[in-house]
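Omission of a single protein chain aside, the complex is shown with its protein chains in their original locations.
Entry: subunit A
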Amino acid sequence: MARPSLRSFVESRSYSTHDSCTVGKRRLHNSAAVTDSPITHGRRRLRAVVVGSGPSGFYTAKYLTSSVNKRIAADRETATSSSSSSTSSSSWPFSGIDIDILERLPTPYGLVRYGVAPDHPEVKNVENDFAAVPGNTHSRAHGGGTVSYFGNVDVGRHVSLSTLSALYDVVVLAYGCQSDRGLTIPGLDLRGVLTARQFVNWYNGHPEFGYVADIVREALWDRDGNNAGDVDDADNGAISKAKAVVIGNGNVALDCARILAKGRRGLKDTDVPSSVLDVLGDGVEKVVVVGRRGHVQGAFTIKELRELTKLQKEGYDVSFRVRQEELDMGMTEASLQELQLASGRPKMRIDALLREAAATTEEEGEGDHEAPTKTIELRLLMNPIRIESNNNRNNPRVHHVIFERTQLQGEPGKQLSVGTGQYEKISADLVILSVGYKGSPLEGMNENMFDSQRGIVVNNQGKVCGDNNLFVVGWIKRSPTGIIGSNIMDAKETVASIMKYIDSNPQNLLALHEDSDDDLSKGSRGLIRHLEANNVKYVTWDQFLQIDQAERDRDRLRNDVQPREKFLSVDEMLACLQSTC
C-alpha cells in the first residue's frame, strides 16, 4: 500500500530555522493552488481530528468544542450590536467545529479502561462524562459542534499522519505512551519478568496482552517448572506461595502489588476478567515493593498508600509492612528540607502515614494475635542490580533479585541514590518492573518532532514545533505522569494554542480547505472515504455502545455487582457487532 510519509509531507513545506516553534506561522508552499479566496464567501465548519481517545483526547474535544462555540457566540453578539455597519470582515469565518476522535482499539477511554485499577471504580466514573461528549454535541443547534468516534483505526497503519494533516484543519496527537522506560540491568529477559505496563494491561483485559496470563500462571502456580505442581490450586481458591517483587515506587507499582495480593476474593466484584482471576487465585502470599530512593521521593500518592494500610481492616487478609529504619535512613537533611517546601504538604502527610504503619508493623511483630496470611512490604533505598535465574537449564526462570542498599546524596529536590556496597537478595518468582511508561513517535513522524530522550513530542504549549497543523496533549506532550485531572489544565493549554493558531491563520485554513462544507474529500467524509477505500472496519460510537452493552449483559457476569466482563480480543468485539449482540 503506497502512502505518503510524513517526511515527504513535511519536507514539502518551507521551514524557517529561527522561529520554528512559534504558534501560527503556517505558510503554504504550493501557493499556486491558492487563490486569494475571500474569507467572506460563506462560513464553513472547522474540522479537527484527535488521535487517541483517553482522558487527554476527550478533554481536548470537550474544551475545543466549547471554545469554538464561545468564540462564535461572542462574535454573534458583536455582530448584532453593530449590525448597522454590517461589514462581515470582522466576523469569524467559521460556523462551528466537527471533531473526529480516532482510536486504535474498538473501545475508547484509553487508560481509564485499561490503566485505572479495577478496584477503583469511582475513578472510572469519568467515562460517563466522556460518553456525553459525542452524544451532547450532536443535538446542539447550528453553531454547535459534532464529535464523532472512529474506533479500530490505527494511525500510521490505516491512515497516515500526513493524510490526517491534509484532511483536517487541526490534528491533535493524544495517543499517550505505548512503551516502557528502560531499566538496564542483567536478567530482564528471564521468564517471569514483566513490565508493569504488561501486567496492568493484562489484568485490565487489554486485547493485546492476553499472553501475559501464561507467564503469571507459571510464576504463581508452577514454580518448580515441572508443570506437575499446584497449577490447579488457582481454581481452588488457594493462596499462591509465590513471592512477587515489584520494582518502582509509584502508584502503578502499588496497584500491581494490591491486585497480586487481593486475588480472586478481593477482586470478584470488579471488572477484572474472570480468566485473570483464574490465574491470580486467591492472591500471592508475599509481595515486596522496592524503591531506589526514600519515601519522601516516592512518586506514589497518599490515597494509594493509605489503601494498603487498610487492606487488613477491610477484610482482604493482607498486612502492610514498612521498616522504621528505612524511613529514618531516607530522612536526610535534604529530605527534611523537601518536606518544608510549599509543595511538601503531601509528602509530609505520607511521612506521617508511613511512620504510623511502621509502628503498627512493630506492634504486630510483638503480639501473638493471628497475622494475616498475605503481606505487602514496602522496601526503600534499594537499587536493583541484577535479576538472577534458578539455574535450571531446561527452564530458566527468575529466582531472585539482587539489590544494593543506597543512600541519598545531593541538594533538596535533586537527591540521588548512591550505592553503599551492601547487597541484599530478595526471592522472586515474579518480577514486575514499574519504573515508568515512555512515549514513542508515531509512524511517519519527522525525527525533529520527537524528543526520544524524554519520549515526548516536541511542543510549545501544545503546538508541535515546526510549520504544521499538529498539536499534542496528554502524556505524549508532557511525559507520563499525573492523574486524570492533570489532563484538564493540559487540554486547556493545548486548546488555547489551537484557538490562537486558528485565529492567526483563518486565510490559510480557508485556503487549504477552500472547499465548501459539501466537499466529500475533507474532514469526516474524507476520512471515511479513505478508510473504506482501504477496507478498514472502523467502529462508530453507536457500535461501541453496543459493545459496551454486551459487556454488561447479565449472562456474561459472574455476580450481580461485577460492572462488566470485558471482551478480551478485538475479534470478539467486532463479532459482537455482527451478531448484533
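Just so it is clear, contacts are C-beta pairs under 8 Å (C-beta built on N, C-alpha and C of every residue); 3 or more make two chains touch, one makes a residue touch a chain; residues count from 1.
FYI, contacts and distances are computed from a predicted model.
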Complex member absent from the view - protein name from UniProt, among "USP6 N-terminal-like protein", "Molecular chaperone MKKS", "small monomeric GTPase" or "2Fe-2S ferredoxin-type domain-containing protein": "2Fe-2S ferredoxin-type domain-containing protein"
Option touching the unshown chain, where A:Leu353, A:Ile385 or A:Leu557 are the choices: A:Leu353
Residue of A:His206, A:Lys243, A:Lys477 or A:Arg564 in touch with the missing chain, whole complex considered: A:Lys477
Full-complex contact with the absent chain, from A:Cys465, A:Met499 or A:Val570: A:Cys465
Sole contact to the chain not displayed, among A:Ser486, A:Gln507, A:Ser524 or A:Gln546: A:Ser486
Contacts of subunit A with the absent chain, listed as residue ranges: 17-18, 20-21, 120, 122-123, 125-126, 128-129, 301-303, 306, 309-310, 313, 336, 339-340, 342, 345-346, 348-349, 351-353, 356, 448, 451, 454, 458-461, 465-466, 477-478, 483-486, 488-490, 492-493
